[in-house]
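Coming up: subunit A.
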Amino acid sequence: MAYQFDFAFIPDYAGMFAHGLAYTVGLTVAGGAIGIGIGIGGAISRLWNLRPFGNLYRYYVELFRNTPFLVQLFLIFFGLPSLGIKLVEWQAAILAMVLNLGAYSTEIIRAGLQATPPGQIEAAESLALTRWQTFLYVMLRPALRKVWPALSSQVVITMLGSSVCSQISAEELTFVANFIQSRNFRAFETYFFTTAMYFGLALLIRQAMRLIGRHLIVRRPLS
Partner candidate 1 sequence: MISFSLWDIVRNLAIGGALTLLLSLVAFVLGGAAGLLVLFARIGKWRVPRAMAQMHIELFQGTPLLLQLFTLFFGLSLFGLDMPAWLAAALGLTLFTSAFLAEIWRGCVEAVPKGQWEASACLAMSYGEQMRHVILPQAMRLAVAPTVGFAVQVVKGTAVTSIIGFAELTKTGSMIANATFQPFLVYSLVALAYFVLCYPLSHYAQSLERKLHAAR
Partner candidate 2 sequence: MPLVSTNRLHKFYGKNHVLRGIKLDVEEGEVVTIVGRSGSGKSTLLRTLNGLESIDDGVIEVDGARLDVDHADGDTLRALRQKIGMVFQQFNLFPHLSVGQNVMLAPQVVKKMTNAEREGIARDMLSRVGLAEKFDAFPDQLSGGQQQRVAIARALAMSPKVLLCDEITSALDPELVNEVLNVVRRLAAEGMTLIMVTHEMRFAREVSDKLVFMHEGRIHETGHPQEMFARPATPEFANFIGSLN
């Protein structure tokens, strides 16, 4: 084969790659943190059927889990301005990430909460814990501990999915890759290298989630 692979351009674009990487990490951290927060709220509302949130959450979850992230993003970025809501690209990207991850976390956390053995709740109530205390210590923490691996996977999936944010010109990693390959005409090498960066980032995020899980959730004032 005549083609010579050439990755020598990478150092020249190190700054741009770093920018894209930081952007992607930023999207993921914001999306992950707020999304999981929404998920906790959603799971509570669904579980206790708080009106009107319980039902609203149900429609929200089904809607976002059954449509592509890319379409959600387009609807937010291109569609909302017709309703007078104008978002710049990073705002739209974060909003889409948050809403998408929020929908998935709601379902994941709800499943965890539902798996609380009834005996545990009765035991807590017989100890005169308030509803909130019971929820916090007997339900939420064990539930989060149980579903943390699933949540972590979902955060990674969402991070990988964020590559389509390049389509609204959010300057994340894939956007940067598109830009660079249009300059150096080394499309394959550029995308290959970028793919490898995503792969590494996925590993890092998984590790980070493991650490967060260990420190926030397992360290427990339980019982």
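The set was built so that all candidates are chains of the complex that A comes from, given by their letters.
Methods note: contacts are C-beta pairs under 8 Å (C-beta built on N, C-alpha and C of every residue); 3 or more make two chains touch, one makes a residue touch a chain; residues count from 1.
Please read all numbers here as calculations on a predicted model, not as lab measurements.
> Given the complex, what touches subunit A, 1 or 2?
Result for subunit A: touching candidate is 1.
> Going by the contact rule set out above, which residues of subunit A touch candidate 1 in the complex?
Contact set of subunit A toward candidate 1: 1, 3, 62-63, 65-72, 74-75, 78-83, 156, 160-164, 166-167, 174, 177, 181, 187-188, 191-192, 194-195, 198-199, 202-203.
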